[in-house]
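Each remark here refers to the structure printed beneath this line.
On to chain A.
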Amino acid sequence: MSRKWVISAATAAAALFIGLGAVQAADKKLVVGFSQIGSESGWRAAETKTAKAEADKRGIDLKISDAQQKQENQIKAVRSFVAQGVDAIFIAPVVATGWDSVLKEAKEAKIPVVLLDRQIETKDQSLYMTAVTSDTVHEGRVAGEWLAKQTGGKCAVVELQGTVGSSPAINRKKGFDEIVAKNPGMKIVRTQSGDFTRAKGKEVMESFIKAENGGKGICAVYAHNDDMAVGAIQAIKEAGLKPGKDILVVSIDGVPDIFKAMAEGEANATVELTPNMAGPAYDALIAFKKDGKAPPKWIQTESALFTPDTAKAEYERRKDAY
Partner candidate 1 sequence: MTASTAPPSAPLLAIRGLSKAFLGVQALDGVDFTLRHGEIHALLGENGAGKSTLIKTLTGVYQRDNGTVALEGREIAPRGVEEAQRLHIGTVYQEVNLLPNLSVAENLFLGRQPMRWGLVDRGAMRRRARAVLQPYGLSVDVTAPLGRFSVATQQIIAIARAVDMSAKVLILDEPTASLDAQEVAVLFKVMRTLRSRGIGIVFVTHFLDQVYEVCDSITVLRNGRLVGERRTADLPRLDLVAMMLGRELEAAAHRIDLGPAEVDSRPPLASFKGFGKARSVEPFDLDIRPGEVVALAGLLGSGRTETVRLVFGMDRADRGEATVDGRAVRLKGPRDAVRLGFGFCPEDRKKEGIVGELSVRENIILALQARQGWLKPIPRRRQEEIADRFIRLLDIRTPDAERPIQLLSGGNQQKALLARWLATEPRLLILDEPTRGIDVGAHAEIIRLIERLCADGMALLVVSSELEEIVAYSRRVVVLRDRRHVAELRGGEVSVERIVAAIASETPNVAGSGAEVRQ
Partner candidate 2 sequence: MTLSAPGPARNLPQYGALIAVLLANWLLFPDFFAIRLQDGRLFGSLIDVLNRGAPVALLAVGMTMVIATRGVDLSVGAVMAISGAIAATMTGAGWSLPAVLAASLAAGLLCGLWNGVLVAVLRIQPIIATLILMVAGRGIAQLVTEGQIVTFTSPALAFIGSGSFLTVPMPVVLTIVVLAVTALLVRATALGLMIEAVGVNRLSSAGAGVNTPVVLVAVYVWCGLCAAVAGLIVTADIRGADANNAGLWLELDAILAVVVGGTSLLGGRFGLVLSVVGALIIQAMNTGILLSGFKPEFNLIVKAGVLLVVLLLQSPTLTLFLPRPKGARPIGTVKPPVAPTSGGAKP
(Lines give C-alpha, C1' and ligand atoms only; values in the text may rest on other atoms or scores of the structure.)
Protein backbone atom coordinates (compact mmCIF):
# COMPACT_ATOMS: atom_id res chain seq x y z
CA MET A 1 0.00 0.00 0.00
CA SER A 2 1.56 3.28 -1.01
CA ARG A 3 1.62 6.25 1.24
CA LYS A 4 0.34 8.48 -1.50
CA TRP A 5 -2.70 6.31 -1.92
CA VAL A 6 -3.50 6.58 1.75
CA ILE A 7 -3.23 10.35 1.79
CA SER A 8 -5.16 10.94 -1.42
CA ALA A 9 -7.87 8.59 -0.31
CA ALA A 10 -8.08 10.12 3.13
CA THR A 11 -11.38 11.88 2.66
CA ALA A 12 -12.99 9.68 0.06
CA ALA A 13 -12.18 6.39 1.69
CA ALA A 14 -13.01 7.77 5.08
CA ALA A 15 -16.44 8.72 3.84
CA LEU A 16 -16.95 5.22 2.52
CA PHE A 17 -15.73 3.77 5.78
CA ILE A 18 -17.97 6.07 7.78
CA GLY A 19 -20.88 5.02 5.68
CA LEU A 20 -20.07 1.46 6.51
CA GLY A 21 -19.67 2.42 10.15
CA ALA A 22 -23.10 4.00 10.14
CA VAL A 23 -24.60 0.84 8.73
CA GLN A 24 -22.78 -1.12 11.39
CA ALA A 25 -23.98 1.20 14.11
CA ALA A 26 -27.52 0.62 13.01
CA ASP A 27 -27.03 -3.11 13.04
CA LYS A 28 -24.98 -3.62 16.14
CA LYS A 29 -23.40 -1.87 19.07
CA LEU A 30 -20.37 0.36 18.71
CA VAL A 31 -17.30 -1.32 20.14
CA VAL A 32 -14.75 0.91 21.87
CA GLY A 33 -11.41 -0.25 23.23
CA PHE A 34 -10.11 1.80 26.16
CA SER A 35 -6.48 1.55 27.20
CA GLN A 36 -6.52 2.89 30.75
CA ILE A 37 -3.27 3.76 32.61
CA GLY A 38 -4.16 1.84 35.73
CA SER A 39 -5.90 2.55 38.98
CA GLU A 40 -3.26 4.54 40.82
CA SER A 41 -5.68 7.07 42.29
CA GLY A 42 -9.28 7.42 43.28
CA TRP A 43 -9.80 9.84 40.42
CA ARG A 44 -8.43 7.33 37.94
CA ALA A 45 -10.73 4.64 39.28
CA ALA A 46 -13.64 7.05 38.97
CA GLU A 47 -12.67 7.82 35.37
CA THR A 48 -12.82 4.11 34.55
CA LYS A 49 -16.10 3.66 36.38
CA THR A 50 -17.65 6.68 34.68
CA ALA A 51 -16.43 5.49 31.28
CA LYS A 52 -18.31 2.23 31.85
CA ALA A 53 -21.46 3.95 33.07
CA GLU A 54 -21.48 6.43 30.16
CA ALA A 55 -20.92 3.56 27.71
CA ASP A 56 -23.92 1.67 29.11
CA LYS A 57 -26.02 4.80 28.81
CA ARG A 58 -25.27 5.01 25.08
CA GLY A 59 -25.39 1.29 24.40
CA ILE A 60 -21.69 1.13 23.59
CA ASP A 61 -19.68 -2.02 24.15
CA LEU A 62 -16.59 -0.89 26.11
CA LYS A 63 -13.49 -3.05 26.41
CA ILE A 64 -11.09 -1.82 29.08
CA SER A 65 -7.43 -2.80 29.28
CA ASP A 66 -5.49 -1.86 32.43
CA ALA A 67 -1.87 -0.98 31.54
CA GLN A 68 -0.57 -0.93 35.11
CA GLN A 69 1.37 2.28 34.50
CA LYS A 70 3.32 0.84 31.56
CA GLN A 71 3.36 2.28 28.07
CA GLU A 72 4.39 -1.05 26.58
CA ASN A 73 1.18 -2.56 27.95
CA GLN A 74 -0.80 0.28 26.42
CA ILE A 75 0.85 -0.27 23.04
CA LYS A 76 0.07 -3.97 23.27
CA ALA A 77 -3.52 -3.16 24.16
CA VAL A 78 -3.89 -0.78 21.20
CA ARG A 79 -2.45 -3.42 18.85
CA SER A 80 -4.86 -5.98 20.20
CA PHE A 81 -7.79 -3.55 19.75
CA VAL A 82 -6.66 -2.99 16.16
CA ALA A 83 -6.52 -6.73 15.62
CA GLN A 84 -10.03 -7.12 17.06
CA GLY A 85 -11.24 -4.42 14.68
CA VAL A 86 -12.96 -2.21 17.25
CA ASP A 87 -14.81 0.91 16.11
CA ALA A 88 -12.69 3.32 18.11
CA ILE A 89 -9.80 3.30 20.52
CA PHE A 90 -9.60 5.52 23.62
CA ILE A 91 -6.22 5.98 25.23
CA ALA A 92 -5.36 7.64 28.52
CA PRO A 93 -1.65 7.90 27.69
CA VAL A 94 0.74 7.21 30.56
CA VAL A 95 3.50 9.25 28.92
CA ALA A 96 3.45 11.91 26.20
CA THR A 97 5.91 10.46 23.70
CA GLY A 98 6.45 7.25 21.78
CA TRP A 99 2.98 6.81 20.33
CA ASP A 100 3.57 7.51 16.66
CA SER A 101 4.14 4.03 15.33
CA VAL A 102 1.26 2.31 17.10
CA LEU A 103 -1.12 5.16 16.26
CA LYS A 104 -0.07 4.80 12.62
CA GLU A 105 -1.13 1.18 12.79
CA ALA A 106 -4.53 2.27 14.09
CA LYS A 107 -4.77 4.89 11.39
CA GLU A 108 -3.94 2.39 8.68
CA ALA A 109 -6.68 0.19 10.06
CA LYS A 110 -8.95 3.27 9.90
CA ILE A 111 -9.80 3.15 13.56
CA PRO A 112 -10.27 6.61 15.09
CA VAL A 113 -8.29 7.27 18.26
CA VAL A 114 -9.40 9.53 21.11
CA LEU A 115 -6.99 10.66 23.82
CA LEU A 116 -8.49 10.98 27.27
CA ASP A 117 -7.37 13.28 30.03
CA ARG A 118 -3.81 13.74 28.76
CA GLN A 119 -2.23 14.97 25.53
CA ILE A 120 0.60 13.35 23.59
CA GLU A 121 3.52 14.88 21.75
CA THR A 122 3.50 14.11 18.05
CA LYS A 123 4.31 15.92 14.84
CA ASP A 124 1.46 14.24 13.03
CA GLN A 125 -1.80 15.57 14.48
CA SER A 126 -3.77 13.31 12.14
CA LEU A 127 -2.80 10.28 14.23
CA TYR A 128 -5.67 10.92 16.59
CA MET A 129 -9.18 12.22 16.05
CA THR A 130 -9.47 14.32 19.17
CA ALA A 131 -8.27 14.72 22.73
CA VAL A 132 -10.66 15.13 25.62
CA THR A 133 -8.83 16.86 28.47
CA SER A 134 -9.36 19.53 31.00
CA ASP A 135 -7.49 22.82 30.77
CA THR A 136 -5.30 22.72 33.86
CA VAL A 137 -4.22 26.34 33.46
CA HIS A 138 -7.88 27.29 33.38
CA GLU A 139 -8.50 25.31 36.57
CA GLY A 140 -5.90 27.42 38.33
CA ARG A 141 -7.57 30.53 36.96
CA VAL A 142 -11.03 29.47 38.19
CA ALA A 143 -9.69 28.82 41.68
CA GLY A 144 -7.87 32.16 41.68
CA GLU A 145 -10.89 34.07 40.44
CA TRP A 146 -13.08 32.61 43.13
CA LEU A 147 -10.59 33.52 45.83
CA ALA A 148 -10.11 37.04 44.44
CA LYS A 149 -13.86 37.58 44.43
CA GLN A 150 -14.30 36.10 47.88
CA THR A 151 -11.62 38.22 49.51
CA GLY A 152 -12.13 41.37 47.50
CA GLY A 153 -8.77 40.89 45.86
CA LYS A 154 -6.94 41.08 49.14
CA CYS A 155 -5.39 37.88 50.43
CA ALA A 156 -2.08 36.42 51.59
CA VAL A 157 -2.08 32.96 50.05
CA VAL A 158 0.04 29.95 50.84
CA GLU A 159 0.29 27.49 48.00
CA LEU A 160 0.68 23.71 48.15
CA GLN A 161 2.16 22.70 44.84
CA GLY A 162 1.92 19.33 43.23
CA THR A 163 4.92 17.20 42.46
CA VAL A 164 7.76 19.40 41.28
CA GLY A 165 7.95 19.41 37.50
CA SER A 166 4.65 17.67 36.82
CA SER A 167 2.49 19.37 34.22
CA PRO A 168 -0.64 19.81 36.38
CA ALA A 169 1.50 21.43 39.07
CA ILE A 170 3.09 23.80 36.57
CA ASN A 171 -0.20 24.70 34.90
CA ARG A 172 -2.34 25.04 38.00
CA LYS A 173 0.28 27.36 39.40
CA LYS A 174 0.42 29.33 36.15
CA GLY A 175 -3.35 29.89 35.99
CA PHE A 176 -3.54 30.92 39.63
CA ASP A 177 -0.55 33.24 39.25
CA GLU A 178 -2.30 35.04 36.38
CA ILE A 179 -5.13 36.03 38.71
CA VAL A 180 -2.75 36.99 41.51
CA ALA A 181 -0.93 39.25 39.07
CA LYS A 182 -4.20 41.01 38.24
CA ASN A 183 -4.97 41.69 41.92
CA PRO A 184 -2.34 43.83 43.61
CA GLY A 185 -3.81 42.99 47.00
CA MET A 186 -3.27 39.28 46.48
CA LYS A 187 0.04 37.72 47.26
CA ILE A 188 1.49 34.22 47.45
CA VAL A 189 3.48 34.41 50.66
CA ARG A 190 4.73 30.82 50.67
CA THR A 191 4.76 28.06 48.14
CA GLN A 192 6.08 24.55 48.55
CA SER A 193 5.57 21.13 47.07
CA GLY A 194 3.24 18.74 48.87
CA ASP A 195 3.71 16.01 46.26
CA PHE A 196 -0.07 15.76 45.69
CA THR A 197 -0.36 13.68 48.91
CA ARG A 198 -2.30 14.20 52.13
CA ALA A 199 0.66 13.45 54.35
CA LYS A 200 2.96 15.93 52.66
CA GLY A 201 0.19 18.49 52.40
CA LYS A 202 -0.30 18.29 56.13
CA GLU A 203 3.42 18.46 56.88
CA VAL A 204 4.01 21.46 54.60
CA MET A 205 0.95 23.27 55.97
CA GLU A 206 2.21 22.75 59.51
CA SER A 207 5.45 24.50 58.66
CA PHE A 208 3.62 27.31 56.80
CA ILE A 209 1.54 27.97 59.89
CA LYS A 210 4.64 28.20 62.03
CA ALA A 211 6.50 30.32 59.52
CA GLU A 212 3.57 32.75 59.20
CA ASN A 213 3.12 33.74 62.79
CA GLY A 214 1.08 30.76 63.90
CA GLY A 215 -1.13 31.04 60.83
CA LYS A 216 -2.26 34.57 61.63
CA GLY A 217 -0.57 35.85 58.50
CA ILE A 218 -2.40 33.42 56.21
CA CYS A 219 -5.71 34.35 54.58
CA ALA A 220 -6.09 31.28 52.38
CA VAL A 221 -4.44 28.08 51.26
CA TYR A 222 -4.52 27.13 47.61
CA ALA A 223 -3.78 23.45 47.05
CA HIS A 224 -3.09 21.97 43.62
CA ASN A 225 -5.22 19.00 44.54
CA ASP A 226 -7.89 18.13 47.07
CA ASP A 227 -5.80 15.53 48.88
CA MET A 228 -3.23 18.09 49.90
CA ALA A 229 -6.06 20.39 50.95
CA VAL A 230 -7.51 17.66 53.18
CA GLY A 231 -4.06 17.29 54.80
CA ALA A 232 -3.79 21.05 55.18
CA ILE A 233 -7.22 21.20 56.86
CA GLN A 234 -5.99 18.80 59.54
CA ALA A 235 -2.84 20.85 60.08
CA ILE A 236 -4.92 23.99 60.47
CA LYS A 237 -7.19 22.32 62.99
CA GLU A 238 -4.28 20.96 65.01
CA ALA A 239 -2.79 24.46 65.15
CA GLY A 240 -5.97 25.56 66.88
CA LEU A 241 -7.39 27.46 63.90
CA LYS A 242 -10.60 26.97 61.99
CA PRO A 243 -10.16 25.82 58.41
CA GLY A 244 -12.68 27.45 56.10
CA LYS A 245 -12.94 30.46 58.40
CA ASP A 246 -9.57 31.54 59.82
CA ILE A 247 -7.88 30.21 56.74
CA LEU A 248 -9.85 29.72 53.53
CA VAL A 249 -9.25 26.50 51.66
CA VAL A 250 -9.50 26.27 47.89
CA SER A 251 -8.31 23.38 45.81
CA ILE A 252 -8.76 21.46 42.56
CA ASP A 253 -10.07 18.03 41.52
CA GLY A 254 -13.44 17.59 43.23
CA VAL A 255 -12.88 14.27 44.97
CA PRO A 256 -15.60 13.17 47.43
CA ASP A 257 -13.58 13.90 50.57
CA ILE A 258 -13.31 17.60 49.78
CA PHE A 259 -17.10 17.79 49.37
CA LYS A 260 -17.38 16.19 52.76
CA ALA A 261 -15.00 18.79 54.19
CA MET A 262 -17.00 21.57 52.52
CA ALA A 263 -20.21 20.16 53.92
CA GLU A 264 -18.61 20.37 57.35
CA GLY A 265 -17.55 23.94 56.67
CA GLU A 266 -13.83 23.20 56.63
CA ALA A 267 -13.18 23.85 52.94
CA ASN A 268 -14.48 26.66 50.76
CA ALA A 269 -14.20 25.74 47.11
CA THR A 270 -12.97 23.15 44.67
CA VAL A 271 -12.62 23.20 40.92
CA GLU A 272 -13.75 19.94 39.46
CA LEU A 273 -11.53 17.92 37.20
CA THR A 274 -14.32 15.76 35.91
CA PRO A 275 -13.72 12.05 35.74
CA ASN A 276 -16.21 11.96 32.92
CA MET A 277 -13.71 12.16 30.08
CA ALA A 278 -15.28 9.32 28.17
CA GLY A 279 -18.75 10.88 27.90
CA PRO A 280 -17.80 13.76 25.58
CA ALA A 281 -15.58 11.35 23.68
CA TYR A 282 -18.52 8.99 23.06
CA ASP A 283 -20.65 11.87 21.89
CA ALA A 284 -17.95 13.05 19.48
CA LEU A 285 -17.50 9.51 18.24
CA ILE A 286 -21.21 8.91 17.68
CA ALA A 287 -21.51 12.20 15.81
CA PHE A 288 -18.51 11.28 13.69
CA LYS A 289 -19.88 7.83 12.88
CA LYS A 290 -23.27 9.25 12.07
CA ASP A 291 -22.52 12.12 9.74
CA GLY A 292 -18.73 12.07 9.41
CA LYS A 293 -18.36 15.35 11.23
CA ALA A 294 -14.82 15.39 12.64
CA PRO A 295 -14.74 16.90 16.13
CA PRO A 296 -12.29 19.66 17.05
CA LYS A 297 -8.80 18.46 17.92
CA TRP A 298 -9.30 19.38 21.54
CA ILE A 299 -12.48 18.88 23.49
CA GLN A 300 -12.10 20.82 26.68
CA THR A 301 -14.01 19.50 29.67
CA GLU A 302 -15.76 21.90 31.92
CA SER A 303 -13.84 23.17 34.96
CA ALA A 304 -16.80 23.72 37.26
CA LEU A 305 -16.39 25.39 40.61
CA PHE A 306 -18.19 23.90 43.59
CA THR A 307 -18.89 25.59 46.89
CA PRO A 308 -20.25 24.41 50.27
CA ASP A 309 -23.92 25.13 49.48
CA THR A 310 -24.15 22.14 47.13
CA ALA A 311 -21.44 20.11 48.86
CA LYS A 312 -23.64 17.64 50.71
CA ALA A 313 -25.61 16.66 47.63
CA GLU A 314 -22.50 16.50 45.48
CA TYR A 315 -20.84 14.28 48.05
CA GLU A 316 -23.75 11.87 48.04
CA ARG A 317 -23.74 11.86 44.25
CA ARG A 318 -20.03 11.15 43.99
CA LYS A 319 -19.08 8.89 46.83
CA ASP A 320 -20.04 5.80 44.88
CA ALA A 321 -18.40 6.83 41.64
CA TYR A 322 -15.04 6.99 43.37
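Criterion: contacts are C-beta pairs under 8 Å (C-beta built on N, C-alpha and C of every residue); 3 or more make two chains touch, one makes a residue touch a chain; residues count from 1.
These made the cut because all candidates are chains of the complex that A comes from, given by their letters.
Bear in mind that the values here come from a model prediction, so they are computed numbers and not experimental data.
Looking at 1 or 2, the chain of this complex that touches chain A is the one numbered 2.
On chain A, the positions that touch candidate 2 within their shared complex are 39-42, 44-45, 161, 164-165, 190-193, 195-200, 202-204, 206-208, 210-211, 227, 230-231, 234, 238-240, 257, 322.
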